[in-house]
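Every protein chain but one is kept in place in this view of the complex.
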Amino acid sequence: MKLRSRKLLDRSLTGVSVMAIVLMALALLVLLGPIFSRGAAAFFFRATSEFRRINLEQFNRGDSRRIAAESQAVAEARQPLYGMLDDFAAELEDMDPARRRELRPQFKEVRDLLRELLGPLPGEMDAVMLRQQYGQTRWERAQVTLQRILFSEQWDYSDPSRMGSKVLVPRRQAFVGTQLEPLFPHLQQNLKSMLRPRFTFYWRFLSDRSLDSHFFGGIWPEILGTFYLTLGAMLLAIPFGVIAAIYLSEFAAAGRLVSLLRVCISTLAGVPSIVFGLFGLAFFINTLHLSHSKSVLAGSATLALLILPTIIRAAEEALKSVPHAYKEAALSLGASPLRMVLTVLLPAALPGILTGIIISMGRAAGETAPIIFTAAVSVGRPLKLWETLNQPTPALPWNIYNLATEHQAVDQIRHVQFGMVLTLVLLVLLLNLAAIVIRARVSRKMRG
Amino acid sequence: MKTNERNLVMSDAASRLRRLAAFFSKGFLFLVAAASLVAVLLIIVYIARDAIPFFKLRGLKELFASTAWFPSGNPPEFGALAIFIGSGLVTLGAILVAVPLGIAAAIALSDILPYRLRQAVKPVIEILAALPSVAYGFFALVIFAPLLQNHGGSLLSLAAWLILLPLGLLIAFAVSEIATRSIRADVAPAARWLLAATLAAVLVRGLVALSAILKNVTVSSGTNAFNVSIILGIMALPTIVSVAEDSLQAAGRELREGSYALGATRAESLFRVIIPAAGSGIIAAVILGVMRAIGETMVVWMASGNAAQVPQPWYNFLSPVRTLTATIAGDMGEADQVLGSERYHVLFALALCLLLISFFANLASEWILRRQARRLGGLK
Partner (left out) sequence: MIQPTLANIRAAAEPATADYGGRQAHVACDRFSFFYGDNQAVRNVTLDFPSFQVTAIIGPSGCGKSTLLRSINRMNDLIPGGRTGGRLVFDGQDVYGPRLDVVTLRRRIGMVFQKPNPFPKSIFNNVAYGRRLHDGPDKGRLQEIVEASLQRAGLWDEVKDRLDDNALSLSGGQQQRLCIARALAVDPEVLLMDEPTSALDPRATARIEDLIAELRGRYTIIIVTHNMQQAARVSDLTAFLYEGDLIEYGATAQMFTQPRQKRTEDYMTGRFG
């Protein structure tokens, strides 16, 4: 082959491999981008007057006089709207039956949507569900509801060869010539004064309990549950993992038993997480009866098994990287092997062990499959510490799944889902960052 | 200082005590270390214990040969073939995404990028590995699936252009190079360029046609094998990259220098010397990546569509599928109410299959890596 073409091939290899790296980085960006931008919307958003009312009435938060004044002003702004509804209701009674039959369901739809947008209509009894007692708390959700009031969705089947397609029809058309017709432009123009959106930083999203299955409020029960599960898993896994690593790196003579142990550790690392979940159910709950049914304890035990190999490997690696000279020095001063491990080896290996522990903490916090059958429930209150022994808990990873797939109004609480994902991802990223920082500081210290 | 503290010889009792203490402390350490052995045994025993009743009741044939999966039907049917195929299909897809990308990235990390850039890329891999699977699943379900459903055709054709054009040009170039090798030297360059240009034109023409076809593909549901394959591929990337890079590094500088000293380019050194030497490590990397893909639950549960059907034709990645892990996760919610039923036991049977697959894949990769370490150790 010509030299030139050899070089060209060489360069194309470079290109291909650099491309792979770029693609990988791009994948990360594409993944994290929406999670960060839309997750941030759970914390920063334009909150409406309804949001401030909830804060006052449910969490007893905010200046009650100012909010009362605001409610007053908002009610005044909404008054013409409700007037139109009443007028039209009266008009509807007088219409000829055919037209009435046509318009009544549409009118009901408008009223329902308005209730969703602004809260219960005047004179209505308080509803049972919290979500029916308040209107939209977030301006962007209010906009969506507004669109649904202005336009109704219809399906167009005119082309039989294709699938039906969605078309938006202005609702106003149906009500032309009635008292309700001006409602639509009025609503569109005055929605701001009816809801008074204002930029808000809702950091209490992290520390508020959830209200009415996440329609309102924050994600504190999930955060606390994740914290308990992770803490429990670490408490169980760290002693076992570190001691096992000490045994493997310092005391085990090379032999069949030790290589069997190593095979077991790598096998354990390879077991799919869902199998851990099944095992936790079959063993911790159905056999050992750690708890009557799901509980934080059973979930922690299952997670501990899952991260055990990670901790063992990291700790063993850290112990092995401690210079042999330290061990010799300690032994030459008359330390017994065990004393040597406790006084010299462990302190020197601690940063490395800590790094491994922190990374497996992130893993334990983010795992879903092992806790599905052993610890997680969709709705729950924050647990007291002693309740973790026999109570199940909501947890971030599980509730992300649950809210994104099984919630009754998946689309309406996207911001909560994204907020949860962002919280979990940030948690894991921060843990990893801590690990990186510790590693960097240690390598600097070892050099100097 | 008291003299008895300096006695070199211990009394019988003290010596016995010391030996006993050493024995017990070592025994204690061993027992704790054996926890992982106990855990593995317990997992196998307890999964098998609840799986065996199913095989006793139903035998082997139905599970592995039938595609009728109606566990809540009356009578229930437990044909899991479609589920096995679903797992296989998404794993295949994940390999197709992750292996070329992962190996290329590993090459870049071990041989091509300068040191500083390498340090900058490492965190990317670490973060990709650290992100919780439910975050991947959420992305697949909430962002990727709608995108695929609404713009699937254009997305596919864009991907085809991006992947096939550079690859095709490279192949066209190589083919023209090889085909004109035996031609007389004075006309060879012209012939080579002519051939390369023709091939490139054919390639572009083909791509235009392909993208026209792809553009018209309608994706009826964004939650399908294609979606899951790509996400699983990205999830398996860090494993493949780091293990493959380790084994490329382990091939050693001597080998590289030996090859460069003979005048080989970097690409030639890589393909003729280094990759063959690191080959078994790369295979192990692929096995570990495959395990990650097979064992992953949340992504497939959320975004694979969960339809227990065999895609038509079998390679139709755009159809929804159901995998082993997602079946266990999804069905247990209903089945654990009826402890001891066939529905309960069949999930353990599936888990047993999963466990055996991962067990053997793990042993294989372990064996390969150990053999490579021995061989490279012997080289030095």
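Each chain gets a letter, A and B, in the order it is written, and its residues are counted from 1.
Rule of thumb we're sticking to: a residue touches a chain if its C-beta (ideal position, glycine included) is under 8 Å from a C-beta of that chain, and two chains touch if they have at least 3 such contacts.
These figures come from a predicted structure and were not determined experimentally.
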{"item": "Missing chain: touched chains present in the view", "value": "A, B"}
{"item": "Contact partner of the left-out chain, one of A:Gly33, A:Pro122, A:Pro185 or A:Pro323", "value": "A:Pro323"}
{"item": "Omitted-chain contact residue, chosen from A:Ser37, A:Ser165 or A:Thr343", "value": "A:Thr343"}
{"item": "Touching residues (missing chain, whole complex) on chain A", "value": "253-254, 323, 325-326, 328-336, 339, 343-344, 347-348, 445-446, 448"}
{"item": "Contact set of chain B toward the excluded chain (per top definition)", "value": "1, 5-12, 14-15, 18"}
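What we mean here is this: only the chains that are shown with their structure count from here on.
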{"item": "Euclidean distance of C-alpha centroids - chain A vs chain B, Å", "value": "26"}
{"item": "Interfacial residue positions of chain B with respect to chain A in the complex", "value": "25-26, 29-30, 32-37, 39-40, 42-43, 46-47, 49-50, 100-102, 104-105, 107-109, 112-113, 121, 123-128, 130-139, 141-143, 166, 170, 173-174, 177, 181, 218, 234, 237, 241, 265-268, 270, 288, 291, 294-298, 301-302, 325, 328-329, 332-333, 336, 339, 347-348, 351, 354-355, 358-359, 361-363, 366"}
{"item": "Residue ranges of chain A in contact with chain B within the complex", "value": "1, 5-10, 12-21, 23-25, 27-28, 31, 34-35, 163, 239-240, 243-244, 246-248, 251-252, 260-261, 263-279, 281-283, 286-287, 305, 308-309, 312, 338, 359, 362-363, 365-369, 372-373, 397-398, 400-401, 404-405, 414, 417, 421, 424-425, 428-429, 431-432, 436"}
